[in-house]
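Next up is a structure, given as structure tokens.
Note that one protein chain is taken out, while the other chains of the complex remain in position.
Lettered A, B and C in written order, each chain numbered from 1.
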Amino acid sequence: MVPYKEALEEIFKSISLEENKGEIAKYIPELEKVNPDNFGVYFSTLNEEEYGLGDWEKKFSIQSISKVLSLSLAYKILGASIWERVGVEPSGNAFNSLVQLEADLGIPRNPFINGGAMVICDLLISNLKNPKEDFLDYVRKLSNCPNIEFSESVAKSEKKIGYRNIALCNFIKSFGNMDNHPDEVLDFYFNMCSIEMNCYELTKTFTYLKDNNFKTEDGEKVLTSSQVKRINAIMQTCGFYDESGEFSFKVGLPGKSGVGGGIVAIFPERYCITVWSPRLNEKGNSYRGMNFLEAFTTKTQLSIF
Amino acid sequence: MVPYKEALEEIFKSISLEENKGEIAKYIPELEKVNPDNFGVYFSTLNEEEYGLGDWEKKFSIQSISKVLSLSLAYKILGASIWERVGVEPSGNAFNSLVQLEADLGIPRNPFINGGAMVICDLLISNLKNPKEDFLDYVRKLSNCPNIEFSESVAKSEKKIGYRNIALCNFIKSFGNMDNHPDEVLDFYFNMCSIEMNCYELTKTFTYLKDNNFKTEDGEKVLTSSQVKRINAIMQTCGFYDESGEFSFKVGLPGKSGVGGGIVAIFPERYCITVWSPRLNEKGNSYRGMNFLEAFTTKTQLSIF
Amino acid sequence: MVPYKEALEEIFKSISLEENKGEIAKYIPELEKVNPDNFGVYFSTLNEEEYGLGDWEKKFSIQSISKVLSLSLAYKILGASIWERVGVEPSGNAFNSLVQLEADLGIPRNPFINGGAMVICDLLISNLKNPKEDFLDYVRKLSNCPNIEFSESVAKSEKKIGYRNIALCNFIKSFGNMDNHPDEVLDFYFNMCSIEMNCYELTKTFTYLKDNNFKTEDGEKVLTSSQVKRINAIMQTCGFYDESGEFSFKVGLPGKSGVGGGIVAIFPERYCITVWSPRLNEKGNSYRGMNFLEAFTTKTQLSIF
Partner (left out) sequence: MVPYKEALEEIFKSISLEENKGEIAKYIPELEKVNPDNFGVYFSTLNEEEYGLGDWEKKFSIQSISKVLSLSLAYKILGASIWERVGVEPSGNAFNSLVQLEADLGIPRNPFINGGAMVICDLLISNLKNPKEDFLDYVRKLSNCPNIEFSESVAKSEKKIGYRNIALCNFIKSFGNMDNHPDEVLDFYFNMCSIEMNCYELTKTFTYLKDNNFKTEDGEKVLTSSQVKRINAIMQTCGFYDESGEFSFKVGLPGKSGVGGGIVAIFPERYCITVWSPRLNEKGNSYRGMNFLEAFTTKTQLSIF
């Protein structure tokens, strides 16, 4: 087995030399401002062997990666009852498709497609005193990084042109699968997605899915072992929009991507890794991120399969 | 950790005492003849710790489980080129849906939905001298069980009323994603699905996915490590029709089910397990099979996640 | 041929005696307040033979019938260019389906499904100084009835719970087929649908589709002969949601229904008839209205076919 450090460095170097393909996400005007050739990696094992490469200290918009965090918080608060409001099946359609939702009478296929994440937001709004603040506090506690913030400008930018998401949210409401007003749900949703972190912070934040024994600073266990296993399972089958099968096939790890170009992947009880590179392939996942992780699990010959 | 033997015996006993729910598959007349309360398990670790429980020596129709075997054979013969003809994404629809196929212009989503398996059959017909005999020989070699056979009566029974499958096959042909005549493809397909094995034989057959170093008696390596990893990944995301996410979520292992009531599940580099119980839940997967495996990975606290 | 008067009276009497089936529209709270057993008819031939029966003087919410009027106004102002923004094909789906819109990339199938009517509203907003006032003036001019009004309470009631329509409008906007802000379009749309008329006023309003030589009081021709023919043709194929074929089949006249229980039907160059009865069949069309018109064209043996 190739040592982690050697593998990380070799692959980082080799991918840095290759042409960087794809486009950065253009539908959120604020996201266009980022340098498309940023490239960062942060890696951390169970026993805290850790490495940062490239732009691992630069903050970026984590976007859909935050859906794992909101799901985990709702799961913690409400337990298995959340599965009455959202499914756990891969969607087989683009992340913002309304077709499937119509067929499924307003129950989104899984919590990682936009509609599913909105239903989770609706649950959190109904169960948190100050939804935005409480959610942010929770993320800070998970990561032990107190300076994590929403980006108001990204949230606003997305809200302004998010017609498809507005459609989606009102559509779910029309089926009765939403307790709060769509405007309120969307406000929380866009803020949640606007969280900014760097590769280090993201990797730290996801420790609770890497390490079954993880506790926050104040000694709290975030999720039960069984819940951790289930979140990882959903990431495995649904974490990459309609490229989830491809990711599972090539990389073989549970993970979650965001249109900001970030990907977090987890080898349960072994390591967590974050890769960030803003250019996206045609499915909306980081081009270099996918390549890096495929090369990494191939070189180290370590995957869950 | 609970020892395997103890876990297997306790769970088998406890599930045997519970009510057995669901219906046996009725759309294939021959399959209706089976005793719906048969219940067998066979378990085998990497270092050949092995246990059989209940009706593990009775043969049953493996049905869709055979799709893993045909896929593996085509992958072995043709390599990655097979992915030009069939995808690796979960389908999000029932296993025999034509809707998605129309949207995808005749490229089935994955090799485990019926259409995808037919495309694999088409590839095998074009690349084997005597498709049926050669396929059977290959399965016998994998399992080292020379007395594995097709069931002519099941194949005939299915062919006679398989209008939906005939539709599917001709539909794919109409898109140009099939080289041979649909009748020939269907003949092979129905035979392939009619293979009969018992739990022991199935577990043996799938050794090549459990053990990366597996070689057949004549010293041949069936698939490369990377190919094994990929087959397991596809089973994980697509192995249980539109209950694949649920299985991943509850059981957390790659696996494949068949409407005959069999399920094979694999913990790569650890163990392979076959459960057989003919009553199916509403998604078409073995009711007791699902329950047994969920209880087993929960009790042993061992899953890939 | 049975004389009109006799036919109208006989059918009205006979239907009044039959059980009145169906439910009034419940999704717009304000509409629930109406007496479900109101039943009115107004009939007017080309040479002004006219009859009113039952509750023909009571005002009701014309709802989707207004879509013919907004279409006609946009057609008058912009000519054939409107067909670049909306189709003329029947939809084959429920009136508020988003599925088809996704497949058609935001171009609604026809101007009578909700999405199509919203696109027409968008065009009117861009081309009228005071959209609501100008539209109302135009309707008053068509009917020569200066006291026709919007119902603010109905418009508000619908806006408040119109999540599906909000979804639809934002969805179209997301495809780029809308120039104005969805909120503005919806405001106009809900007002337009809230117009209240009685059977007499509606029949008068639709004179321009009955009589090719119709001119308003100030001597203006509303539409060209060719445009009139085309509006009638679209009513024929698309006027009754996914019951358009059924209406064409049973009644054989171009027409348009609304969920307020009104139906206007036209025999070009012969007569115009309005029937109002609030109980709707399961497709959302007036139960008695459909029955009345079927009986009327059958008894008089006059239809366009």
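Just so it is clear, contacts are C-beta pairs under 8 Å (C-beta built on N, C-alpha and C of every residue); 3 or more make two chains touch, one makes a residue touch a chain.
Just so you know, these numbers come straight off a predicted model, no measurement behind them.
Across the whole complex, the hidden chain's contacts among the shown chains comprise B, C.
Checked against the full complex, the one of C:Ser157, C:Asn232, C:Ser257 or C:Thr300 touching the unshown chain is C:Asn232. Summary of contacts with the chain left out: across C:Gly22, C:Gly40, C:Gly54 or C:Pro90, the touching residue is C:Pro90. Taking the complete complex into account, C:Ser244 is the one of C:Ser44, C:Asn198 or C:Ser244 that touches the chain left out.
Touching the missing chain, out of B:Lys58, B:Lys76, B:Arg140 or B:Arg164, is residue B:Arg164.
Residue positions on chain B in contact with the hidden chain: 97-99, 102, 163-164, 166-171, 173-174, 182, in rising order. Mapped onto chain C, the footprint of the missing chain covers residues 87-93, 100, 109-110, 225-226, 228-230, 232-234, 236-238, 242-246, 248-250, 252, 254, 268, 298, 301, 303-305.
Just so it is clear, only the chains that are shown with their structure count from here on.
Central chain (C-alpha centroid nearest the global protein C-alpha centroid): A. Note: centroid distance chain A to chain C, computed from Cα atoms, is 47 Å.
Taking each chain's centre as the average of its CA atoms, chain A and chain B sit 32 Å apart. Residue positions of chain A with contacts to 2 or more other chains are absent.
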